[in-house]
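For this view, one protein chain was removed and the others were kept in their places.
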Amino acid sequence: MKTLKGAGAAQPLLYDCGFAREIYALEGGAQLKRCMQCGVCAVSCPSRQEMDYTPRRLFSLIRAGRKEEVLDANTIWVCTSCCTCRVRCPRGIDILGLMHELQFYYLRSWFKVHSRASFQQAFWQELRERGRIGEAGVMLRCWLKEGGLTGAVLKSLEMKGTGLRLLRRGRLRLIPPKIEGLTGLNKIIDKALAQQGYAE
Amino acid sequence: MRYSFYPGCSMEGTAVAYCKSLVAAAWALGLYLEVIPDWNCCGATVAPGLAGSYTSRVLAARNLALAASRGLDVLVGCSACYLALSGANRRFQEDALFRIRAKEALAEGGLRYDGNLRVRQVLEVIAHDVGLDKVRERVRQPLTGLYVAGYVGCQTVRAVPWSFDDPEKPQFLEKLIEALGAVAVPFPAKVHCCGGSRAAAAPGEALGYVKNILEAAESAGAALVITPCPMCQFNLEVNQLRINQTCGGSFNLPVLFFTQLICVAFGLAPAAGLKHCLVPPYRALSRFRP
Partner (left out) sequence: MVGGGISGLTAAVEAAEAGFDVLLLEKKPGLGGRVAQLNLYFPKLCSPNCGLEIIFKRLAANSRFRFLTSAEVIAVSGGEGSFEVVVNLKPTFVKENCTGCGRCAEVCPAERPNAFNFGFDRTKAAYLPHRLAFPYRYVIDGEACRGPSCARCTAACPYGAIDLEMEARTLILKAGSVIWAAGWEPYDTARLGNYGGGRYPNVITNMVLERMASPGGPTSGKILRPSDRREPASIAFVQCAGSRDENHLRTCSGVCCLVSLKQAAYVRECCPEARLAMFYIDIRARGFYEDFYARVREGTGIELTKGKPGEIREDPATGNLLVLVENQLNGRVLEENFELVVLAAGMAPSALCAGLPASARDRDGFVSPVLAPGFYAAGCATRPMEVAPAVRSGAAAALRAVQWLGRRGHGR
């Protein structure tokens, strides 16, 4: 966070490196140091028109310690994981990996929830409870999170055309089976989270 | 040739036709697939945002651990699964610290993996292990005069750049279309993003991506679109209907998995799973079905 000492006076702008250091410590976060601000990612992104800040600006803001602006921006949430920036980045930075990691940082820091994260949370819940993902189940969970029971019912009605079509064509399993090794899978996940110092 | 096969969740649901046609086409080309027993979700590009990239890679690696003892290359159809599994595998092979920690986590579930496998995409296997000549030989029902747009999507060629094709201007899918006797229409939108999982999280926001791709395919004169990616197939087909309903579009472009088209050209139409299509492909393919 920038701190201006002395109102209006010609004081040097001080940067708080703490936020940048937190981000560098994330899985793969140190890659961010390699960014040379060329802007290829900014142009390559299919979602660039909707982004508050391009990835290049986001990285620059992280370095400048502007935590609020970084975490308030929609940038990390509109990434489609198309990998275009990653194959073009001249510094070889796994930019979408960083976007995912920043989402993770957002959700596990004090923010906890984000309006755009319900789908991910639903996906994760389904994965933890079944080991595999059933499309119908994830969507239902997602709508429940977004709008509660009424919201879910309304949304289901809105989407029922698509749902029925898929069902009729044999493309929707309403209750997919659990995997046999679910307990083992969850132990692995818990351990992996614990290794990084997190617990659910 | 034998492979361990990782189907991925969508192949049990919306992409069930991909699974059926892939297995049939692979069999016809002499590729024998053994499904990894009790495989789990790879985490796709969704789990990393919620549980972190590390945990997501570890849970993807559980599948590799299950396949490890057989030592066969792991064949993947879904592009998101390919991205997740190949990414996890690369970490196992190249990042010693990751390997140590991940082995510890896998041991918690009684499993072990050392990074001894290779993760391979179906198209890459067709390019390197099978060869287009063999595909051409196996064609029983050449798709002469069928105009096809080869929609490659994003992750198939970009997960591991240059593994079998140019990540910016891929050619292989078009060569495959030609090998089946069909005509590959010039299709510059072939690597434009379809919106990915954003289409599921926020359907309204993703219609624009799909509209551009469909318009490009239509104006190129394609009778149908093929793709190697379940997410792309789903988005292009379902959002096509939504665009028709809500934005007054009049698209009528069947969207198939490339393996479905292979099955038709191989004379294996019953195994192609055409009945799973929401936009019926029967008119476009009427000349090629017995």
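Note that the chains take the letters A and B in the order they are written out, and that residue 1 is the start of every chain.
Note that contacts are C-beta pairs under 8 Å (C-beta built on N, C-alpha and C of every residue); 3 or more make two chains touch, one makes a residue touch a chain.
Keep in mind that this is a model prediction, so the values were computed, not measured.
Novice: Consider the whole complex, including the chain that is not shown, and state which of A:20, A:87 or A:152 touches that chain.
Specialist: Only one listed residue reaches the unshown chain, and that is A:87.
Novice: If the hidden chain were put back, which of A:44, A:75 or A:186 would touch it?
Specialist: Touches the omitted chain: A:44.
Novice: Considering the whole complex, which of B:109, B:167, B:249 or B:281 touches the chain not shown?
Specialist: B:167
Novice: What does the interface between chain B and the hidden chain look like in terms of residue numbers?
Specialist: Touching the chain left out of view, chain B contributes residues 161, 166-169.
Novice: May I ask you to list the residues on chain A that touch the chain which is not drawn?
Specialist: Its contact residues with the unshown chain are 36-44, 48, 54, 56-57, 87-92.
Keep in mind that, in the parts below, only the chains that are shown with their structure count from here on.
Novice: Roughly how many whole angstrom separate the Cα centroids of chain A and chain B?
Specialist: 23
Novice: If we count contacts the way the header does, which residues on chain B are in touch with chain A in the complex?
Specialist: Touching chain A: residues 9-10, 12-17, 38-41, 43-56, 58-59, 62, 80, 83, 101-102, 104-106, 108-111, 154-155, 158-159, 161, 167-168, 191-193, 195-198, 200-202, 205, 209, 238, 241-242, 245, 275-278 of chain B.
Novice: Show me the residue ranges of chain A that touch chain B in the complex, using the header's touch definition.
Specialist: 26-28, 46-47, 50, 78, 80-84, 86-87, 96-97, 99-101, 103-104, 107, 116-121, 123-124, 127, 131-136, 138-139, 142, 161-162, 165-166, 169-173, 176, 179-181, 184-185, 187-193, 195-196, 198
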